[in-house]
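Rest of the complex left out; these chains stay put.
In this document, chain identifiers A, B and C correspond to the written order of the chains, with residue numbering beginning at 1 in each.
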Amino acid sequence: MKIAKVLGTVVSTQKDPSLQGSKFLLVQMIDETGQVLPDYEVAADCVGAGVDEWVLVSRGSAARQPLAQQQRPLDALIVAIIDTVSLSNASIYSKREASR
Amino acid sequence: MKIAKVLGTVVSTQKDPSLQGSKFLLVQMIDETGQVLPDYEVAADCVGAGVDEWVLVSRGSAARQPLAQQQRPLDALIVAIIDTVSLSNASIYSKREASR
Amino acid sequence: MKIAKVLGTVVSTQKDPSLQGSKFLLVQMIDETGQVLPDYEVAADCVGAGVDEWVLVSRGSAARQPLAQQQRPLDALIVAIIDTVSLSNASIYSKREASR
């Protein structure tokens, strides 16, 4: 999975019928030092992520594993809201501190 | 999924028999700030997208989830026509304004 | 799918038994303006493509969708010979003109 930050939303009314009810979030990829990368995904969301939160994004067929996503033409899914990212000698991110 | 803009069409008569009736669109990838990227896909279309429209493209096995696409050797599919792309503090794209 | 141009062939006698009878073509990727990219695939061929022809290449599990390719360890397949690539204001490729 990749670490990403929620930037905003993508809205579509004309779409594959199976996607009715899906919410699409635009997320920006974050590197292993906590910096933003010039890469993004439009991902479906199954955990209720909000703008500026850091999340884990799964890509490929992984995005269709949860029962509610099966048989939808999805290749990216937000699967977790991140609490902390900790390296051996440093903390890169803490949701509690970020939301102060 | 990735945001992309429809550029044109790719036509083929000599192809895998399962692809008869598939329409192939050439789409250019768009980045998270709305700029065009030096990357593209030739994608099948299940939503009736037209030239210059912004769309969502799913890649990989996601492209074969809709019933009509199953068992076709497709790895890219236009799954939605985008109405709006909105960040927390800005609107990147609005179909209504783009089509004026 | 990606647009590619057939460059040549890769021959192997010692291979997974399921690949007996597969023909492997070396194809060079082409970008959305018709220029060659520094990227290639060795792809199986199910449409009888020839050297210098432009083709559509599907990658990933898409390559194993046609009945004859199932259960072969393939991740790239030529699925169509391209007749034309047309943008809204220009023609990038026409097989008829290319073969004159």
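Please note the rule applied: contacts are C-beta pairs under 8 Å (C-beta built on N, C-alpha and C of every residue); 3 or more make two chains touch, one makes a residue touch a chain.
Since the structure is predicted, the reported quantities are computational estimates derived from the model, not experimental observations.
Visitor: Assuming the complex is a homo-oligomer with 3 chains given explicitly, what is its full copy count?
Guide: 5
Methods note: only the chains that are shown with their structure count from here on.
Visitor: Averaging over Cα atoms per chain, report the distance between chain A and chain C in Å.
Guide: Measuring from centre to centre gives 33 Å for this pair.
Visitor: Quick one: report the Å distance separating chain B from chain C, using the average Cα coordinate of each chain.
Guide: That gives a centre separation of 21 Å.
Visitor: Out of chain A, which residues touch more than one other chain, so two or more?
Guide: In chain A, nothing touches at least two other chains.
Visitor: Which residues, counting only chain A, touch chain B once they are in their complex?
Guide: Contacts found on chain A: 7-16, 18-19, 24, 26, 28, 38, 40-43, 51-52, 60-61, 63-64, 71-76.
Visitor: Show me the residue ranges of chain C that touch chain B in the complex, using the header's touch definition.
Guide: 1-3, 31-32, 46-48, 56, 58-63, 65-66, 77, 79-88, 92
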